[in-house]
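Sharing a structure below in structure tokens format, with a few things to ask.
Yeah, one chain of the complex is gone here, protein chain that is, but the others are all in their spots.
Chain IDs A, B and C follow the sequence of writing; residue 1 opens each chain.
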Amino acid sequence: MNLHEYQAKKLLADYGVPIPKGKVTSSPEEAEIIKKEISGKAIIKAQIHSGGRGKSGGVKLISSSEDAYDSAKTILGSNLITYQTGPKGLPVNNVLVEEATNIDKEIYLSVFIDNDLGVPIVITSTQGGVEIEEIAKNSPEKIFKTICSPLVGLSPYKLRDISMSLSIPPSEISHMEKIMGSIYKLFIEKDCTLIEINPLVITSDNKIVAVDAKINIDDDALFRHPDLQELNDPTQQEVLEKRASDFDLSYVKLEGGKIGCMVNGAGLAMATMDITKWAGENPANFLDIGGSASEKKIKEAFKIIDDDPDVEIILVNLFAGIARADVVANGIVKAGKETQSTTPIVVTMRGTNSEQGLSILKNSELDITSVEDLASAAKILKNKLSNTE
Amino acid sequence: MNLHEYQAKKLLADYGVPIPKGKVTSSPEEAEIIKKEISGKAIIKAQIHSGGRGKSGGVKLISSSEDAYDSAKTILGSNLITYQTGPKGLPVNNVLVEEATNIDKEIYLSVFIDNDLGVPIVITSTQGGVEIEEIAKNSPEKIFKTICSPLVGLSPYKLRDISMSLSIPPSEISHMEKIMGSIYKLFIEKDCTLIEINPLVITSDNKIVAVDAKINIDDDALFRHPDLQELNDPTQQEVLEKRASDFDLSYVKLEGGKIGCMVNGAGLAMATMDITKWAGENPANFLDIGGSASEKKIKEAFKIIDDDPDVEIILVNLFAGIARADVVANGIVKAGKETQSTTPIVVTMRGTNSEQGLSILKNSELDITSVEDLASAAKILKNKLSNTE
Amino acid sequence: MSILVGNDTKLLVQGLGRDGSFQTSRMLDYGTNIVAAVHPRRQGLYFEEKVPYFSSVTEAVDRTGANTGIIFVPAPFAMDAIIEQIDAGIDLIICITEGIPIHDMIKVKAYLKGTDSKLIGPNCPGIITPKSRTKIGIIPGNIVRPGNIGVVSRSGTLTYEAIAQLVKNGYGQSTCIGIGGDPIHGISFTDTLKLFEQDEETKAIVLIGEIGGSKEQEAAAFIKSNVSKPVVAAIAGQTAPPGKRMGHAGAIVTGKLGLASEKNKALENAGAHLVESPAYIGEKIKQILS
Partner (left out) sequence: MSILVGNDTKLLVQGLGRDGSFQTSRMLDYGTNIVAAVHPRRQGLYFEEKVPYFSSVTEAVDRTGANTGIIFVPAPFAMDAIIEQIDAGIDLIICITEGIPIHDMIKVKAYLKGTDSKLIGPNCPGIITPKSRTKIGIIPGNIVRPGNIGVVSRSGTLTYEAIAQLVKNGYGQSTCIGIGGDPIHGISFTDTLKLFEQDEETKAIVLIGEIGGSKEQEAAAFIKSNVSKPVVAAIAGQTAPPGKRMGHAGAIVTGKLGLASEKNKALENAGAHLVESPAYIGEKIKQILS
């Protein structure tokens, strides 16, 4: 689960990490009031689940409360398109109005999990304010990597090494180490998969402030964080992905493809996506219906794919182990009937009750082509695609 | 550092462990008031750093507020002698007045550190209310031992195993496991070396209550617990031990010996104690002056030994590595002069500056016998002892 | 012969809820030697009148000599079940459970170090050896055949696909093992390759990777210097865009190494026989071995 910047900053502040003075709001009027409480310049920042907001007009420097009102009015309610959002962008329902920070030194800091080592990693760099991919590309020697331990955490000596690598002014070292320790603690205690503070700023009067912040939480661990569950913002999800997640379906909308995919199992789903490419097209989505989906869930899954305007052919690939092919077939048929779908469907169905499933599909009103396996599916798909061209 | 029962219970309550309703006080008048707030019977308990209070008159069942006043009046200000305190007993400055608990089931629970395994251990038994040494002797099969992990703590499955071993009523299992988890958390977070709850009671109306509690904190970890440092009660220390601890000397008063020992190093101090036995006597104390003691510290160390009325001969054994023999000798001589000590002193002095040290001692007014090594010291001691008899 | 499991396997099952019970029946049907079931409140009872229940893993191990354990316990409690099996001295632990918090797996991984236990999974279909009829997990018993191909995969159903292709082309399997789709998991590709290389019964190996992480590159390095048997490799997810998680928690491209193309390149350089699409695994094996 992604958090908004203002939610991430609230969490950081709870752990004692200094953040700029400011407030979040959904109304231009309130933005004006918040600015009034801030002496000097302020920043207004669109709250969406995406990076690259600055370059897309989502972050503005404001000098007066009128500025605040005007900027908030412009940004709020708009759909902000960044290089990360896709062409539709994401709706801005809230803006964060904060005092502007006098920057003396910008630091990059992130904590995430190294899957190969199986431990948390802290990445720091003196190149704060720049995106990490860019630092990695242009000045990899400026990336300082610290491996943490599940048993003893982020050791004091490692904090010292990080401080040294960042050339922190001596007077600020102990404060900086305390802040980094707090960030690590938050990472562990709140089941984070990412905390990125970019930049972590040392101000001209030697204060340390987290000027931007990104936090992702492990969805699988939300059960033990009821407080964090409430921070979920469904408006930031793609419409079809939102529908899928309501039904607990693992679905990802992909841009630029025409083949809707419906598969059980993530690996098989990816393999199925891949054969569309072999056939000369691209997948419109990833969809794993999971192991023991109910007919109701299958119905919704089919509707989600069929409702995607990009989808021209649906490819169903089922290798039923836990899943039952007849249940899946029934779900598809019922969904097709309800929506009067005419989309051609290529099906490969194997495993538990697959013969029944296939006969259910064949006896329906749907445009079904049944094939034996993945290789045959690829060939049929290629055929169909060349026919339509 | 030992905590009083009321301090231990306060800590447990902070961690969510239920304790009986009650208050601590140092006045009989207040004891009376506290009892008034408790409906039904109450218990008044002397707060001293020792077990065995019940058998020594330190714990009384009271039914009225007058009872409370009378019992408090009797107990407060007295010196309570138990099988653990030694013949002088310990002063009772506070009493805890608590509601009496309706006991349905008494459980023994303790957490401590297994030095050989290097991990915390939880001991539980259905024989609550009985001392663990007694359970170990009479029904060792009723002791349930759980090994904990520095990485994952006291695992849920282990809590389940403990509950099963204690035959906790099903309705109370989850509550009991939560309480045990909290006790373990306290043990870790507060650097405890012992938490003993005996008994942990399940009441007749199925509530769980810690009816008695003992907590010891690692002295070496007090630096990171300023809140706990304040719980230290110096009135519970032996007078000479108190003086020693004020000077950061490692001193233990031993009952029934006549030979005062002054040594550098704990192992050598024990060995020195042991040779008094070989010589036919017993040591009056353990004293390790440590590695780099100042003259001031040595002076105090000598005075503590010489002020001990049991001491008839002083045995000084110094093997100076970090320590300097001349500093030690000067300290002894100055202390002896100030107190006009006439106690005979047997000295073995080796290592750094030992010749200077010996000459300082020999040139003083003190009754010095200098010997070459531990074996010679033993012989001289034997001689001296047979002469005095 | 087979790897990791076989005639000596004595299986203990933990987590007998709806799915766990269903799968345990299937394992019994297949012929797996299940010696114990663990459930805190069923001590003294029997699963399907055959398998005795015990209230703790340690007791089950003490009483039955179980050396292998499978876990169907729900995700919030799965870490504890793995720890319990490690503590009880189980040699091989297979965790089927999906959705275990990644911070829990960090602890499990650290806890495993310095013990003799091996972990397969989590979020995996388990392991099956057709010859000894040992099925531990959820790989359908009716799709496998005894034979000489070792199969290792991060995926579940894609493994079934590969097995079906092998059978269609006339090849049975020595052992099939799904190492799981989670980013932090137990036994790796490399561990499995090492065992297949040593296993006399295995003549060729099928390795099915996917996007995310760099375990396929690690496997490639190992193949290059340590594997003499032919390896057919397939990587799923070449059409997956970066930054999007494809179902499996581990299947997300976060850096260059996570790309299917990079993994393909590494495996090809290591001398593995790469298939263009996972649809042609069976044909590739046939092409190589005949």
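Criterion: contacts are C-beta pairs under 8 Å (C-beta built on N, C-alpha and C of every residue); 3 or more make two chains touch, one makes a residue touch a chain.
Given the structure is predicted, the values throughout are model-derived calculations rather than measurements.
Colleague: Quick one: which of B:G40, B:G267 or B:P309 touches the chain that's been left out?
Modeller: B:G267
Colleague: Of the residues B:G16, B:P169, B:G280 or B:G321, which one touches the chain left out of the display?
Modeller: Candidates B:G16, B:P169, B:G280 or B:G321; residue touching the omitted chain: B:G321.
Colleague: Determine which one of A:K88, A:R160, A:K296 or A:K362 touches the chain that has been left out.
Modeller: Considering the complete complex, A:R160 is the one touching the chain left out.
Colleague: Tell me where the left-out chain touches subunit B, residue by residue.
Modeller: Residue positions of subunit B that touch the missing chain: 84, 113, 115-116, 118-120, 149-151, 188, 191, 193, 218, 220-221, 223-224, 250, 252, 254-255, 257, 263-271, 273-278, 282-283, 286, 288, 291-292, 319, 321-322, 350-352, 373-375, 377-378.
Colleague: Go through subunit A and note every residue touching the omitted chain.
Modeller: Touching the missing chain: residues 149, 151-152, 155-157, 160-161, 164.
Colleague: Given the full complex, what residues of subunit C touch the hidden partner chain?
Modeller: 113-114
The rule we apply is simple: only the chains that are shown with their structure count from here on.
Colleague: Quick check for the class: compute each chain's Cα centroid; which one is farthest from the centroid of subunit C?
Modeller: It is B.
Colleague: Chain pair with the most contact pairs?
Modeller: Comparing chain pairs, contacts are most numerous for A-C.
Colleague: With chain centres defined as C-alpha means, what is the inter-centre distance between subunit A and subunit B in Å?
Modeller: So the centre of subunit A lies 57 Å away from the centre of subunit B.
Colleague: Starting from the mean Cα coordinates of subunit A and subunit C, work out the distance between those two points in Å.
Modeller: Those two chain centres are 28 Å apart.
Colleague: Note the residues in subunit C that touch 2 or more other chains, in rising order.
Modeller: Touching at least two other chains: 107, 110.
Colleague: What parts of subunit A, by residue number, touch at least two of the other chains?
Modeller: Residue numbers touching two or more other chains: 150-151.
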